[in-house]
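Got a structure for you, questions after.
A single protein chain has been omitted from the complex, and every remaining protein chain is retained in its original position.
The letters A and B name the chains in turn, as written, and every chain counts its residues from 1.
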Amino acid sequence: MWKWLHPYAKTERTYHLCQKLLPWFSLLGLAVILVATVWGLAFAPMDYQQSEAYRIIYVHVPSAVLSKSLYSAMAIAAFVGLVWQVKTSFMAMMALAPVGATVTFVSLITGAAWGKPMWGTWWEWDARLTSQLILLFLFLGVISLYKAFEDKQQAGKAAGVMAIVGVINLPIIHYSVQWWNTLHQGASIMKFDKPSMPPEMLWPLLLSILGWALVSGAIFLLRMQNEILQRELKRPWVVALANKSAASSEGK
Amino acid sequence: MNPRRQKRLLVVSSIILVLGGAIGLMLYALSQNIDLFYTPSEIIEGKDGQIPQVGQRLRIGGMVVPGTVKRDQQTLKVSFDLVDTGPVVTVSYQGILPDLFREGQGIVATGVLTKNNHIDAHEVLAKHDEEYMPPELAEKMKGIKHIKPDQASYGKAQAGE
């Protein structure tokens, strides 16, 4: 029991848990994303309005959905870290932030590349697009606030507060298309009634969301390990681990 | 409470206060004018009791009334009517229209109000809805045939009707 509570034993356990999950998330995620992308690009029927250009949906929607989920996950980690003073949860927060920022960036770029041919503009300051851009700035803000502090415990707290305050942006993103009139259309699948899509278009989309979630999960696990390593470089278990991994790579 | 903790509490709570205040102000500003455009009935009948002035730069969003798209044969000049629920506003524009521009399509146009029901637009954007379906299904359900953008000719479609 004492070993469980021991803070260093805990991070070591987390590290090994990540190591165990990593190949599953990576391989499964890669496979699912490949199948979904090929299905969406080459096999799904075209759209009656947007012809083949709508296929951008198979990267745009998964990245946009993941950007919001990753932000929620980051905020929950920040909350747990602030309230229960769990050290690993700030590490999780900082492991999630770059993944979330990247995914948000992808959703903005793919949105622009979709907007240009269909709407006639790369960018428009409408409520949905602007709030999604704010989401990117929130991710970047959390990262840079954390880096600004010398004392990492304090850095975690400051960045955590910012992550939690930023949660208010999530419902704004989601409901922006209903509260205001925007250029961006309403939700196709994230709504309570039936999705506005036939199954032969919907399946690859749902599959691609799953694939993106798994791949983001894999990158998160890897970054979580990095966060742990970074803080415990001098711990004996890390030294033992480094020796083991060096030995196994030499053996190959 | 020791002084270090007190200081930390002060720092954290002031960050929350500043951030919260900034977000609150932003939201207030947004709720006032985040709407991207006026609808045609808002232009004619007014929005929140205010009718837009002639000469005002504004944006309008509405549906292109089928059969009102008039194209100049020589230039890129085009004019069409926009509608939402009631009155109609006419938009004239010179330039390349987005691929999704069709009769019955949602459109957002930026320009200057020249008469109380006429806008000279310098930018026309197309809105689309969240419905996606294959062309065959759309033809069956809605009677809409997919037209490839390079084949689309609104003048012709009008003549055919």
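Throughout what follows, contacts are C-beta pairs under 8 Å (C-beta built on N, C-alpha and C of every residue); 3 or more make two chains touch, one makes a residue touch a chain.
The rule is short, and it goes like this: contacts and distances are computed from a predicted model.
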Q. With one chain of the assembly withheld, which option in "Heme exporter protein D", "Oxidoreductase", "Acyl-CoA dehydrogenase family protein" or "Extracellular solute-binding protein" matches that chain's UniProt protein name?
A. "Heme exporter protein D"
Q) Of the residues listed, A:106, A:162 or A:177, which one is in contact with the missing chain? A) A:106
Q. Tell me, which residues in subunit A touch the chain that this view leaves out?
A. 37, 41-46, 51-53, 55-56, 59-60, 63, 98-99, 102, 105-106, 109-110, 113-114, 116-117, 215, 218-219, 222-223, 225-226, 229-230, 233-234, 238-239, 241-243, 245-246
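Basically, only the chains that are shown with their structure count from here on.
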Q: Would you kindly tell me how far, in whole Å, the mean C-alpha position of subunit B lies from that of subunit A?
A: 31
Q. So in the complex, which bits of subunit A are touching subunit B?
A. 45-51, 53-54, 57, 117-121, 124-127, 130, 154, 157-158, 161-162, 165, 168, 172, 180-183, 185-188, 196-198, 200-201
(Q) Considering only the defined contacts, which subunit B positions touch subunit A in the complex? (A) 8, 11-12, 15-16, 19-20, 23, 27, 30, 34-37, 39, 61, 97-100, 108, 123-139, 144, 146, 148-149
